[in-house]
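A protein chain is absent from this complex, but the other protein chains hold their places.
Naming follows writing order (A, B and C), and every chain is counted from residue 1.
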Amino acid sequence: MTPDYQTILDEIRDEVQPLLAQGQVADYIPRLACVPWQKFGMAVVTLDGQLYRTGDADEAFSIQSISKVYTLTLALQSIGDKLWRRVGREPSGNAFNSLVQLELEHGLPRNPFINAGALVVADVVLGAMPDPRAQLLATVRRWADNPGVQDDPEVARSEQANGFRNAALANFIRSFGNLEQAIDEVLGFYFYQCSLAMSCEDLARGFLFLANRGYCRWTGDRILSPDQAKRINALMLTCGTYDAAGDFAYHVGIPAKSGVGGGIVAVIPERLAVAVWSPALNAKGNSLAGSAALERFTTKTGLSIF
Amino acid sequence: MTPDYQTILDEIRDEVQPLLAQGQVADYIPRLACVPWQKFGMAVVTLDGQLYRTGDADEAFSIQSISKVYTLTLALQSIGDKLWRRVGREPSGNAFNSLVQLELEHGLPRNPFINAGALVVADVVLGAMPDPRAQLLATVRRWADNPGVQDDPEVARSEQANGFRNAALANFIRSFGNLEQAIDEVLGFYFYQCSLAMSCEDLARGFLFLANRGYCRWTGDRILSPDQAKRINALMLTCGTYDAAGDFAYHVGIPAKSGVGGGIVAVIPERLAVAVWSPALNAKGNSLAGSAALERFTTKTGLSIF
Amino acid sequence: MTPDYQTILDEIRDEVQPLLAQGQVADYIPRLACVPWQKFGMAVVTLDGQLYRTGDADEAFSIQSISKVYTLTLALQSIGDKLWRRVGREPSGNAFNSLVQLELEHGLPRNPFINAGALVVADVVLGAMPDPRAQLLATVRRWADNPGVQDDPEVARSEQANGFRNAALANFIRSFGNLEQAIDEVLGFYFYQCSLAMSCEDLARGFLFLANRGYCRWTGDRILSPDQAKRINALMLTCGTYDAAGDFAYHVGIPAKSGVGGGIVAVIPERLAVAVWSPALNAKGNSLAGSAALERFTTKTGLSIF
Partner (left out) sequence: MTPDYQTILDEIRDEVQPLLAQGQVADYIPRLACVPWQKFGMAVVTLDGQLYRTGDADEAFSIQSISKVYTLTLALQSIGDKLWRRVGREPSGNAFNSLVQLELEHGLPRNPFINAGALVVADVVLGAMPDPRAQLLATVRRWADNPGVQDDPEVARSEQANGFRNAALANFIRSFGNLEQAIDEVLGFYFYQCSLAMSCEDLARGFLFLANRGYCRWTGDRILSPDQAKRINALMLTCGTYDAAGDFAYHVGIPAKSGVGGGIVAVIPERLAVAVWSPALNAKGNSLAGSAALERFTTKTGLSIF
């Protein structure tokens, strides 16, 4: 029996209201800091293309690290499993460890969703495309079935101006020989991908291919093989929500990728993609109300992969 | 359509033969070192209780860390979610990190499947039961539907005699106040649980409750709530195969727990439990041929949670 | 020109009064916790055997880690430079690192003055002596020219009862094969050595041999070769005051060893030994007023090795 998604989404929107003011909106760049914490949106797209939505589901926000799934997809399209010679597939533990492990593991980032790994993935994408920014944007628009998706140059500029830690990572990885393109190019592209602005509707549509064995419902393209799609889902489950991946798997139980802009997008294989947005973050850097909303969603629908 | 499990198991048994001699049989205690690397067994038990088996599936081996799922289950039965005040639910990164993180995180082990976490779980079980060894053995026999399951005192003795690192962990955790029972008791119980000897058949039967929303098919008992069962599955996926959990999720894609004796048991929720045994281990400490067998199993059956 | 040591000591005693209440008396065992923070003593013994003293210089206190210099001396007497195959000579950085480095460096402690290193030294002493406790006590009495030096069994008992971290270290080192005696023996001896009670006078007399090229003024014995004495002084300078050795060298500028009982003993080669006691410790675990007193002592006397 199909759950009544619309009723469920509306219930969740009401239930999470008290949570919106908890948590902390990211404030390391002005553009993120000024997003009102009252925002909440959620959207579901099922395999048959049906859309359900509630709240601010059509308002675009900064997708930030959610973009790492897109660049990983592009990198796999370009060089396939050779990617795994340059980046691992293991959870990284806390932020402290990512740097320590980079040292212990000689510049091989633990997975493509920590910043170090995303920089290597960006390096791969840069090496494979003549005009990577334009191609990334065009691709994301197609997959999300929305030609109106934009990047936000102001966000990219601010990230760049404050991106000392990412610059440290890039130089560190380069010192081990695991970056091939110019460091400034890699960082520039990375800050660009993080600056893409999408709505919950865009993201739910744009991640549906991962629930759909790699096929894009909107274009009919085979984006990835069924196996590759499954494996990205596995990676999102084990590494998609920073150092809270274990907890997230425990409480929510479905593959997901979060961003510091307050978005989380999740996938229930063979069923649906679901995106949620609430700007205030918990201590681990994931949307506080968004995490709660997804936990309620799996409880109310009875859907889970476990 | 139900896959033809028997044919699939027999195919896998033939296909993995060349892998058996690869890897390295654990040799830190004599009893494990003398197990012939040629051994290979595999067993599937489906939700309706049907058993399929191949090779040495009825030969008992040392389950070692697989026992951590049983003690975790007992601890959750005893104190429920209060357990999570004393142990986390996050992957731990490499072995090196487990100690570093224990220090950084003030004696709170990252998850119940690293040794540090299993010692805390053992401490909980000890505090909850008058005769924990006898009760653990009786419980495991019931859940596996086999009153013949035994412990191996020689293994426990050897582990104890070589268990300096576990003794270091226990003392270290105690120094943070996160052990309540006498250290020697905790270690003794821990070495006892690791010394249980079970066959693939035993393990497939004995883990079926995790595929069956917490109900034990053999006794009719509700071992755990559906939610708790789901969550143990999530923990096995993110933390069940040491520092290869990410890779294992990527390649095999189902919750699993491995042991240094060469056993791995995995769960496909709402479908089946599957156990495999091959003594030689890969560099991460998981059965080399066993991992390959499970990857083939999910490929051939098309079953996966992603 | 010889400085007027008596006047200088009395000045220092007056000047440090306001510092005595600062810092924190060690409270992890009751016997140390109940020592009055008002205590202050200081004693100087010059190469010609002249004694100068002020305040509570004749009151015995728990020497704790200061004993590590004595056991190091005994170990060098027993096995000479072979000791350095089992323990290093490098500063260890902060406490956090001692454990990390023990892991990275495969059970070889960084130096004999961190607890890990002192446990290895204790293991060497145990292996070299039929009755190590009695021999240590007799030796310390001879070197300090005071047959009344005692151990404090109550301190040793308390340390043992709270010594989980040291037990963790001992087991950890043993797991790398770098302890030869029974772990309980090693720990017992280590807690014994820490429980020795000596006064500032005892310590100043008892360390004079390090200022005197290895010769004991009181017995006429050659305790160490001139070279060995120099090298222990070098070790005290680089590693003698926990993670404050750099700061201590910077501010005080002479070799010293501190203990958590509030004692510090220092050596000015070819000149004198000086001991100070004030129970309240600074954040790095060294006597707060004691450190200040020694800095004043080098300033007022103009003595320094730099």
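Definition applied: contacts are C-beta pairs under 8 Å (C-beta built on N, C-alpha and C of every residue); 3 or more make two chains touch, one makes a residue touch a chain.
Keep in mind it's a predicted model, so treat the numbers as computed, not measured.
Put simply, the hidden chain is in touch with A, C once you look at the whole complex. The missing chain, though absent from the display, is touched by one residue of C:Arg31, C:Arg231 or C:Lys300; that residue is C:Arg231. In the complete assembly, the contact with the undisplayed chain comes from C:Gly93, out of C:Pro3, C:Gly93, C:Gly107 or C:Gly127. Of the candidate positions C:Leu104, C:Ala138, C:Ala182 or C:Ala283, contact with the hidden chain is made by C:Leu104.
Looking at subunit C, the residues touching the absent chain are 88-94, 96-97, 100-101, 104, 110-111, 229-231, 233-235, 237-239, 243-247, 249-251, 253, 255, 269, 304-306.
In the full complex, the hidden chain is touched by subunit A at residues 96, 99-100, 103-104, 164-165, 167-172, 174-175, 183.
Note that in this section only the chains that are shown with their structure count from here on.
Under the touch definition stated at the top, subunit B and subunit C share no contacting partner at all.
Taking each chain's centre as the mean of its C-alpha atoms, subunit B lies 48 Å from subunit C. Between subunit A and subunit C, the centres computed from C-alpha atoms are 55 Å apart. In this assembly, the C-alpha centroid of subunit A lies 32 Å from the C-alpha centroid of subunit B.
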